[in-house]
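Apart from one protein chain that is not included, each protein chain of the complex appears where it belongs.
Note that the chains take the letters A, B, C and D in the order they are written out, and that residue 1 is the start of every chain.
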Amino acid sequence: MEELRTGVYVCMCGTNIAKVVDVEAIAEFARTVPGVALAKTYKYMCSNPGQEMIVQDIREHKLNRIVVAACSPNMHERTFRSALRIAGLNQYLLEMANIREQCSWVHADTKGATEKAKALVYAAICRVKFHEELESVSVNMCPNVLIIGGGIAGMTAALELADAGNQVYLVEKNDHLGGNLARVDLTAPYLYSARDLLTERITRVMEHKKIKVFLNSTLRELKGFIGNFTASVSGVNGTGDKTAKPEVVEIGNVIVCTGYKEFDASRVVHYGYGKLPNVITSFELEKMIREGNIRTKEGKIPKYVAIIHCVGSRSQEFHSYCSRVCCMTALKYAHEIKSANPGCYISDIYIDMHAFGKGHEDFYRRSSEAKTLFLMYEKDDRPVIHKAEPKDNCEMLIEVNEKLSGEHIEIPADLVVLMVGMEAREDSHEIARLVNISQDNEGWFIESHPKLEPVATTTDGVFIAGTCVAPKDIPDTVAQARAAAARILARIAKEKIEVDALFSEVNENLCSGCRLCNTLCPFSAIEFDEIKKQSHIISALCKGCGVCVAACPSAAIKGRHFTDLQVLSQLEGLLAV
Amino acid sequence: MRTGVFFCQGEERKGINIDSVAKYSANLPDVETVQILKTSPPPDIGYLAGQIKALSLGRVVIAGDFPGYFKPVFTRAMALAGGNTAEVRLASFKEHGARGENAMDRAKAIVACAVMGVPFPLAAVPGGNPVNHATLIIGGGIAGIQASLEIANAGKQVYLVEQSGTIGGHMAMFDKTFPTLDCAACILTPKMVSVGQHEMIRLLTKSNVISVSGKPGSYKVKIKQKARFVDVKSCVACNQCTDVCPVRVKSEFDAGISIRKAIYIPFPQAVPNAYLIDETSCTYILTGGEKCGVCAKKCPKECINLNETDKIIDVEVGTIIIATGYEFLDVSKIEQYGYGRYPNVVTSIEFERLTNASGTTGGRIVTKSKRINKKTGTEEWYFSPEGLPPRSVALIHCVGSRNKKYNPYCSRVCCMYSLKFAHLIKEKVPNVSVYEFYIDMRAFGKGYEEFAERIRQEGTFVVRGHSASVSMKNNQMVVKGEDILNDRLVEFEVDMVVLAVGLVPSPGTAELAQMLGIPRDEDGWFSELDYNGNPTDTDRGGIYVAGMCQAPKDIPDTVAQASAVAAGVLKNLTSGKGIGHMSSIPLSEIEAKAKKIQIF
Amino acid sequence: METNRQKLKMAVYWAASCGGCCVSVLDVHEKLFDVVAAADLLFWPIALDTKYRDVEEMPDNHLDLTLFNGAIRNSENEHLAKLLRKKSKILVAYGSCAHLGGIPGLANFTSKEEIFKRVYHESESTINPEKTLPSPVCEVKEGTITIPEFYDDVRSLSQVTDVDYFIPGCPPQTERLVEVFTAIVTGAELPPKGSVVGAGTRTQCDECIREKTENKQIKKFYRPWEIADDGITCFLEQGVICMGPATRSGCGYRCIKGNAPCRGCYGPPAGVPDPGAKMMSAVAGIIDEKEPGEISKVVADIADPAGLFYRFSLPVSLIRKKVS
Amino acid sequence: MATRVNPEFIDDLDRFGAEDVKMCYQCGDCSTVCPHADEIFKFPRKSMRLLQMGLESKIETTLEPWLCYYCGQCSEQCPREADPGETMMSLRRWLISRYDFTGIARLFFRSRIAEIAAIIIIALITGAFLLYYGFTGGNIGIYDGEGAFLPSGFIHRFDLTVGGILLIFLVINAFRMWNFTMLKNTSLKVPWWLYITEIWQFPWHFFTQKRYAECEQKHEHPVYMPWLLHLGLMLGYVTMLVLVMVFVEALQSGPEIIWEVHIFGYLASAGLLAGTIYFIRNRLRKNYIQYKKSHGTDWVFVILLTIIVLTGIAQHVLHRTGVYEWANYLYVIHLMAVVPWLLRMPFCKWSHLLYRPLAMYFAAIRREAVRRQETILNNYPVFVK
Partner (left out) sequence: MEFKPRIIAFLCNWCSYTGADLAGTSRMEYRENVRVIRVMCSGRVEPSFVLKAFASGADGVLICGCHPGDCHYQEGNYRCLRRFTLLQKYIIQMGIESERLKLEWISASEGKQFAELVNSFTETITELGPCSIREKTKILL
């Protein structure tokens, strides 16, 4: 190992540091530490002359380690790292001692603060001794994208990516594109045509030269990591004669937009779905409306229609979450039924009216204007549907404790519409396993950060969009699909993925394959090599948190720039002064 | 196919002459009948069925701003007449942006497409103008930040214009974010720092767009950057200038509940992390350089230049993203809550700052204390860190929202943030009673319902029923309301009332809309091009909307939208097809395209 | 019998230990003849009647190889350790006690006073009305008796003197001893000073053939007797703490083969100063709970973490002794 | 037993003027600001709710509509412009038609034509009868005394007849009201003696209209003006009624003025006149929320009242000035308005003269009963009211 020549620079930060900390004394002290070649103070280390000085010294005095005692590294670590780069020194051979935010600004006693600053500087000198030259690595980024699910989200994302000139593989399980939206006629609250929207998307997808659509197909296997996945796609048994042999495609990123499935209304026993003929689900009603023929099973035009919200949603028994779109859809139905059968009376039995989006409240108001009768029930006190007696002049009676009046009431109904909620698809677990993403208790895919990364997952290169993440309406789904596309476009634009140098790595000589680290990584960066029987970290996925480093019982994992040695020597340094 | 075109336009709208569109549609091929129907009462089903039968129409086109409202009527009529209900087509003027100068042509094209059975957007894809690779983003809140990073990370130049002295927007002011209760600063500040340090982002704070000209793909933008008076690069945020500044004004960042100086930093993590001078209160600037000026003398790095002047910056960009966000409704005009009259009636954003760990009380939730203003000799109320914690707090939802007199729309976030407040109060103040007055608990997002349930279980009294009055009884604030679910009128003695104030578009929205030629909806928010299909595009090519400025939404939705916009921008930059205004495509071109389109 | 090679002069000493190490030397069985053929055993208190005096009289570096087993418990142990160091060319810490402090090292959980109190006052089989305690020097009518001083703590060999090599194990695997011995005898190139010899570089898991998956999420810890071991699945996955991941391989995972979890006698692999701390870190990391209360409940299942994680290595660990 | 919801009820109520009630989304703002709502009688929200749901059997048992004096505060506050004040008004109309066993009230409220036709028919019958009586037995030139066109004795008998009819209707309706609100409403057990201890409430509220004064939020200026005018109108009406029923002979005797009686007549006229002018003015100007919507019956009421007051005064002036012939003609016209007016009373808004104090009386009984039962459980730690 070459001789250690450390340069120590103590910043005065005007008087910000110098007022409290005796910077000269610190420089003096630093000079006494073995391995320190020089120690200087300066008024503003971060200023151009200050940086210039460091660059000069590195060249002149052949310094190979730099310690800057100044402000928080959050503020100027980048500045000084670039100074090192300019001087031709690896930027990671720098260590900062934070003697401003965590010393001069928080302590008043000069003596104590100077002592502490000394310790901080000494620790930095001790630590920097073990710093290593680190280089960031880059991996190839394949511009092709695999999209799972050909609903509105999948098609939107596909078009967005393909329009930007990238090859897209769109895998759809059914024999047609469109997903759940294909069952919808008009969209709430503006009653725009969902079918026109869908026709437009499908036509563009089918015509697009850069989109290859796999119908009747599913993803069989996904291997590799961001930028370098290979996926095999194959047809579902028995349904299509398309692809018997799996087709293997090279892709760089994956978007999962598998959507939702409707809640099975027959699970709610006291609604009698499947037993009472005129209790139907929202999708069945949608079909009737589309055919212009809203009738009871007996062929009569219903006089009283009741719409029950939150079927399967917001209940302890089934799903605790809100399905987000049903309230507006229910209002849409109320309007449609009333328009098609002006003599009809509509009761809308709800818990809370979730009319939160653009135009929603106005639509709710219009519905009131059209005399929809809104009746409120409580989450845990659901309505019960009975068959009516002939004298009741209606098909069914819905018994419910109406909360706003406090009355126990029965509502006449000839037709009952159950607003079935959304739930995760039954095959979502399979998808999650294939693409290595996680699911919450309800089966929805988990985003990597609910606020700031709503479409990314913990597996880099795998994105989620639309109703497979959580229930949402069309504009939100479209926005999410595009957001996922944006993520990928930004990545593709660079052709390579730069990986920050601060990742962790496994020493193969030490790893014995205990697999303790395998589950720890939140980013699925650790993979297990079944042949070598050793774990391996994909540096492109590693974010450098060091959880695995701390957990490796045989010290086989090294956390770059935060090695045991570095931390422990810093620790000893701190306690030595 | 024999087609009938029926116009169902409720009220006459500026820019569209129904008669003239009707005349046009009569000349379209296969059109058998064109009728302008009254919408109130809605068209009679029997009559329509008769018409369809008599004229043996195979296809019916309903035209108007919201033809969907009448679709069920026509579908029913079609079914009664024995026709194919799938052939009831909509020609939605509003949805497809028939507005502005080109409204008539567009309306005609929309009808033409519907008559031909082609979804309008298929025929009307604008293109052409080459795209400048730089992007202008107006507004440095979370939407602007997210969009900037997304685009800049792809290696494209971004100009981020922010009118205040720091980016961060409203989110930076928040303490915790619902429903995960993670700290807003922890997740936002790293992003802000990235923006500040990104080599592809030019950050222009204290700036406003003053004019925009040019066409899609190459907009020339004039930006006025107000003098900051402090050199951003050399300022080390040492605080000495602030120490000597004699001017004390209310801090905007703290929603007015604390005091700042005329030279100040909005908040410690501000980006750029440098001081700035508020020209509206600085003595030196107000007196034209006659008085004060001590900060410039005190600054050890001599980076204060009190004679700095405003700059005009010209940039050329291909795309513009509007992310101007929102403002809070002026609650003092809603008298019955006593805001301004009773010291401890606070708005949600004031409370947000109060409960924030970096706020004036260090996150302690207290009621206001009284002090005598030494200068004016008047009594004033302020939040003191030593203040008494409230024994009970009322949270009132829907203040100004869902109300025809103020905001007829729902502000979407208030329910959840009020629940969050309830949690924070319960957590920070022992033995406190918290009352929530709500109308509908709109807990619709991922994890929201569970959060609401958790708040209930924490012992917050959730009162279904709105409160419309805050009054004073024997020196004690009382909130009256109706607890509907328990069927009683209630009157609670409270020490603090937090009003969940509704959201309105930020003040410059109207001006900006005019400058950019973007329509706004009835509530004042920017209108998107197409509610379902293109929720972030606008009528103008290359101009996008993201986040709250389009309509109220929560952080995840805002972030998703901001990213979605970035997708649009990046796609334009790499597709090589260029962009144009949707509305500027001539009618003949759309007609011609529509004829060629095959529907899958 | 002068050959072209000098016969090795060898010593084996037993300090604070159970004697198992010496037995392990004898376990070479018929190979003992080869040993005797290759080496002269000059000092081996368990087998030969050699006096300390004889050792003292040897010239420095007289012995070619000394296998020192047992920890340093008292002044006698220390004295001999230093003495043998002086007399030996190669001093080998033989077995866990000399290497790490071993089982006697567990005495560091308590103090000398407490040990005396227990042994000389409280132990059920003791009658000691005068409450006499051993003292290094004591006057009896026959004269002055000096007995070794009982130290307050237990140390490993390397903590009192310089050690050339370490052969771990409780006891060391005999085959490994033979290998080492053969290497020395044949004059093969010796590893650098301070190395652990007769053991692998990786950990037990490298050898262990139990099935290891990534499914290591623990909701409850079990003592070995609390579960029905299936003999196939990794102990950790069954909730039983096995020190294998932090223990050097080389023993042929004997305990695990015998369906008992590894206790760590082979000591840590290189680069791990404190195997107990590493193991705690690893084990705690896979607890599958998030609420502090729940985590405490899971941790409560580990009745004696110090004894479990530091069974063989307490005297060489970071906190090597209980602070009273 | 579950109560059956009647979704069609709201259509019916439309005709009574409650067309905006459908807009209500039940926020409770109205009840919060209402000065009269209290822990036992919560309105207008609850009443609106019952109306929306069409729970007729519930609504007919409620007293709440009668406790509202329509200050308009609720309608002003309403975020969805559902106009709770007007809803309460409409409910009162509906209740009047409900208390009325004949169905006439319902007909009148639902059809203005029917009402006007009825009024004209009654007026014509009255006119014909009076003219026939006058011309057969009297002289048009004589106002009173011998040979009078409409002798005071006859008028007295006539008045008593009409008053008797009125009384029959009113008493029956009052009993029906009692039946609906106190007997059918079985949620509370009311001890019989409360009817006695609280009896004072009836005259007290009848004569003071105290609760009207408590609508402190009325936005009109000065604050007590509406109450005073309303009180004036009401007292004027009652005074007139008493004068007509008891002292008509004194009134009609002349030529000298009997001040003991006449003074009341003048005061009553003044009260009626002031009230009438005030209400006409407000209904025309629509300056306060409670006057924004006027039901047809309201206008009929006001117009009729104006005619009565004006003809009454004119007739009196002519009588005093000795223009007997014209005074007699005017008298006939006056009575042609008065008789339908009186007979209409049980079937129109004016019956609130009776129902309101009665409702106050019943409400007081109920309140007292509740207080005695102490059935209100207190779930809240801070529950002041």
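Convention: a contact is a pair of C-beta atoms (placed from the backbone, for glycine too) under 8 Å apart; a residue touches a chain by one contact, two chains touch by 3 or more.
Note that the structure is predicted; figures quoted are calculated from it, not measured.
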Where the missing chain makes contact, among the chains that are shown: A, B, C
Residue of C:41, C:133, C:190 or C:295 touching the missing chain in the full complex: C:295
Touching the absent chain when the full complex is considered, from B:125, B:181 or B:587: B:181
Option touching the unshown chain, where A:107, A:208, A:261 or A:533 are the choices: A:107
Contact footprint on chain B, counting only the chain that is left out: 175, 180-187, 189-190, 237, 239, 268-269, 356-358, 362-363
Residue numbers in chain C that touch the chain omitted from display: 109, 153, 155, 159-160, 273-274, 276-278, 280-281, 283-285, 287, 289-290, 292, 295-296, 299, 302, 304-306, 309, 317-324
Positions on chain A contacted by the hidden chain, ascending: 72-75, 98, 100-103, 105-109, 112-113, 115-116, 119-120, 123, 448, 458, 502, 520, 522-523, 543-547, 549-551, 559, 562, 564, 567-568, 570-572, 574-576
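Throughout what follows, only the chains that are shown with their structure count from here on.
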Residue list for chain A, restricted to those that touch at least two other chains: 353, 365, 404
Residues within chain D bordering two or more other chains: 25-26, 46, 80
In the complex, chain D residues that touch chain A: 1-5, 7-8, 10-11, 22-26, 46, 49-50, 52-53, 55, 58, 80
Complex contact set, residues of chain D against chain B: 25-29, 31-33, 37-39, 42, 45-46, 77, 79-81, 376, 379-385
Residues of chain A defined as touching chain D within the complex: 304, 345-347, 353, 364-365, 368-369, 371, 373-376, 392, 397, 399, 402, 404-405, 407-412
